[in-house]
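Every protein chain except one is present and positioned as in the full complex.
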Amino acid sequence: MIKVGIVGGTGYTGIELLRLLLRHPEVSVDLISSRGEAGRRLDTLFPTLRSHTDLVFTDPAKADWTRCDVVFFATPHNVAMNTVPALVSDGVRVIDLSADYRLRDAALWESWYGETHASPALCASAVYGLPEMNRAAIKEASLVACAGCYPTSVQLGFLPLLESGLIDPANLIASSASGVSGAGRQAKVANLLTEAGENFKAYGVAGHRHLPEIEQGLATLTGGSVSLTFVPHLVPMNRGIHSTLFGRLLKANQDLHGLFSERYANEPFVDVLPVGQTPETGHVRGGNRCQIGVSVPQDRNTVVVTVAIDNLVKGASGQAVQVMNLMFGLPETAGLAGIALAP
Amino acid sequence: MIKVGIVGGTGYTGIELLRLLLRHPEVSVDLISSRGEAGRRLDTLFPTLRSHTDLVFTDPAKADWTRCDVVFFATPHNVAMNTVPALVSDGVRVIDLSADYRLRDAALWESWYGETHASPALCASAVYGLPEMNRAAIKEASLVACAGCYPTSVQLGFLPLLESGLIDPANLIASSASGVSGAGRQAKVANLLTEAGENFKAYGVAGHRHLPEIEQGLATLTGGSVSLTFVPHLVPMNRGIHSTLFGRLLKANQDLHGLFSERYANEPFVDVLPVGQTPETGHVRGGNRCQIGVSVPQDRNTVVVTVAIDNLVKGASGQAVQVMNLMFGLPETAGLAGIALAP
Amino acid sequence: MIKVGIVGGTGYTGIELLRLLLRHPEVSVDLISSRGEAGRRLDTLFPTLRSHTDLVFTDPAKADWTRCDVVFFATPHNVAMNTVPALVSDGVRVIDLSADYRLRDAALWESWYGETHASPALCASAVYGLPEMNRAAIKEASLVACAGCYPTSVQLGFLPLLESGLIDPANLIASSASGVSGAGRQAKVANLLTEAGENFKAYGVAGHRHLPEIEQGLATLTGGSVSLTFVPHLVPMNRGIHSTLFGRLLKANQDLHGLFSERYANEPFVDVLPVGQTPETGHVRGGNRCQIGVSVPQDRNTVVVTVAIDNLVKGASGQAVQVMNLMFGLPETAGLAGIALAP
Partner (left out) sequence: MIKVGIVGGTGYTGIELLRLLLRHPEVSVDLISSRGEAGRRLDTLFPTLRSHTDLVFTDPAKADWTRCDVVFFATPHNVAMNTVPALVSDGVRVIDLSADYRLRDAALWESWYGETHASPALCASAVYGLPEMNRAAIKEASLVACAGCYPTSVQLGFLPLLESGLIDPANLIASSASGVSGAGRQAKVANLLTEAGENFKAYGVAGHRHLPEIEQGLATLTGGSVSLTFVPHLVPMNRGIHSTLFGRLLKANQDLHGLFSERYANEPFVDVLPVGQTPETGHVRGGNRCQIGVSVPQDRNTVVVTVAIDNLVKGASGQAVQVMNLMFGLPETAGLAGIALAP
């Protein structure tokens, strides 16, 4: 059994990691920390875990992570970067669900996050955790920075088109929408049911921190630079991310559905829908799956790709488990074969 | 008092028309018809109307519309086009909330709706009911085809940019999202709470009937043709439409916020938000208002316009009342000054 | 015009008061205070108010309330009780939407709120603001403590039965359910969309602060004591309170629907539904109306009364305006005749 530790288990990615890892056949969760909840049983905070675990939150200052084979960070940004270097030095493998190591360029990170990076050297060596783009490197990695939720959906949607040079990389548009769990389990007026319910809005139009992450990833596909206009929206639902992507076609009459189907034929968690179907977030709820539809409306020169994932699974904790499976030579689908919950 | 008739009062645009007209200071609702509910008191179908009206649904076959000054059609498409010609001949003014007369080109209408138009001659002479584009013509019209819900939001968002020639008309993108009331009060599995709740999806990607209506309207602004990629989405909420519009800027460093503010300075129902703010559907719920935000993310060459309306008010019944006010020389805001409901 | 002041206008009862009062034909809102938002225009906090008001939040320490004819308190408990005595001395009439003066017995108040009451003498003289029980006293009052949201629904539902002695006052049960706006516009994890959405729960089972208020009111109807078991629940919606009330019938074969209809025949805001119909919160959304259904399932000995109100209107701000109308000799329905918003 792989011994797992989790830093910061009180948020939504933390509870989702626990949901998956506590039922994973090859894993034991040994250690989980929380500053605010140290000493408290997990199942008193999360009643879904009653009878599934007796774990108690450990004070991070007292946690001995070196007894773990792998440590997940399910923390806000600005936590992992302070602790990870020591863990890596001690030979503990790290899977970071936060944003701390997603940008290879620490200066770029600092400009978007408005603070100094505590371990900039690791930014360049951390492996970006999107298996469909980066499987080989993940297997060997000591530190994986898991792809963000929006970035997973946008990159998987543009990937076949950019790899094949079929769309103009200088003119990419992503109109994405997320359920409210993407904002985390923090008390904010804007995320109250009374504010976010019966409501739909764009936010972060002027610039969202996932933009440089996505552009970095897409640029590796083209070998050059890309320019993306990215507008996220907030949807009155708990879970789910949907991205509607627009690209200018450089060639007409291509079999785009065939392109997508072939590219993802061997991917266990990417599902290209039949021609004419579009994905729905409600069809991937709770599952580690990305469903994709592709079409060229009116046979004009703009391709529209629609992508749905569960932001907490394929967009966060499920992807982190998939990464762990790769790192430890387990079947990639271990612990992730559950069927999505509908309705 | 203006004597009003309503054809088809059992859907959501019908009940919304009643909510507005029964409180309108210059109107009396005299006649309302329904095939399925003839003889039934309105307030037994709509308990919100109890004590507000004693009206009974009339069988449309027995209704004498000529006693009305104006008749609203709150029907699905393919109803108005059969009845309107006779009404217009009789001198009754008509405000059609359905799609029957929105396209000036009857052949285009037939290709999108897959049926023969019953009164194609009127298509060309009907006035398109979007006051912000067409106020003078509406005042004199005998037949107004009210703008659709998505088309209202998309046209008001692109209007200042296209009028001023600042964006490329051949490369327009609209990513829109609607609450479920846009689908009408019809029993369909896809619109059950269990299907549409906790869910987000695109639909009609290959081609939505509002596309030709929007392109027709936008083309009048440019004097030439336009090309729009339009993707609507379904949001788990009752009311509201939000459109996120993307345009390629032809000139850099323009004061776009100033442009919008100036263009809409005298419009009572279009509200350009301060720089940096974005509209929310929850801020226009129940009100006849269109709120707009404009920005150029990262100061690149794509402008993003975000637009919110209540699909049943400014996107349908409120707009129809606004049109009626114009047609009858009333203050444009009569009966429409209510403040939106929040939360 | 009646000059109105509002203390604490940043919560949901505050914005709802503004929605109603800014459109009220006999009122001008002159002064509104907020400690946290002093100096800020209201419409920057509440975009629904744009173009409807130029008001700016005043620092309560600098507000001269004596220029107002009436001051509303739309504050949490423990604010009004410190300020009201001076206002009342100065001859300003006060309508308190908070809980500070709802219990006539200050000691009881202190036991439920866990703090010392700052002006206990006023508790006994404040008039309880439920017009259907207390209209005459409200007209003459200098200080009205508006009924709470749950208490309004429960008291209006039990009133005819207790007044007529038809049910056992020692065995009353109320199973109530509220939309999340009842919890206020405060950042709490439990009220995030992610926690309250797709969820239903009871809360405050061991004892909710509305219990003594309801029991006090019901006891005035019986002349003796009453005993109520009251369980509130949280519903994933913005607005609305629904109460399902159970009473043990002391006499069989009574015309209960007739009893309710007669009792409320002249009440402008209480609507007894036809036999066999049950109220829905969605039918009173935004309106100052209480809809009631009554039935005796299986003709056994338990009567079931179902009651729906909008918690922010008839359960709070609408009721406060109704109270103001009574206090100032205006038509009771002034400013309150809007039709509920459906859907």
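First chain written, first letter: the chains are A, B and C, and each begins at residue 1.
Everything that follows uses one rule, which is that contacts are C-beta pairs under 8 Å (C-beta built on N, C-alpha and C of every residue); 3 or more make two chains touch, one makes a residue touch a chain.
Keep in mind that what you see is a predicted model, and the values were worked out from it rather than measured.
For the chain left out of this panel, the touching residue among C:M1, C:A121, C:A136 or C:A202 is C:A202. Within the whole complex, the absent chain has one touching residue among C:V88, C:I167, C:A308 or C:I339, and that is C:A308.
One of C:S34, C:T75 or C:T281 touches the chain omitted from the figure, and that residue is C:T281.
Shown as candidates are B:I2, B:A196, B:L218 or B:I309; the residue that touches the absent chain is B:A196.
Within subunit B, the residues in touch with the undisplayed chain are 12, 179-181, 183, 185-189, 191-198, 236-238. In the full complex, subunit C touches the omitted chain through residues 171, 173, 175, 177, 179, 194-195, 197-203, 205-207, 211, 227, 229-231, 233, 235-240, 242, 244, 246, 248, 276, 278-282, 285, 293, 295, 297-298, 300, 302, 304, 306, 308, 343. Listed for subunit A, the residues touching the missing chain in the whole complex are 12, 15, 18-19, 22-23, 44, 46-52, 181, 197-198, 238-239, 271, 273-274, 277, 279-280, 283-287, 291, 337-343.
One rule holds for everything that comes next: only the chains that are shown with their structure count from here on.
Mean C-alpha position of subunit B lies 36 Å from that of subunit C. The geometric centre of subunit A is 45 Å away from that of subunit C, both derived from CA atoms. Residue positions of subunit B touching 2 or more other chains, listed in rising order: 197-198, 238-239, 279-280, 285, 343.
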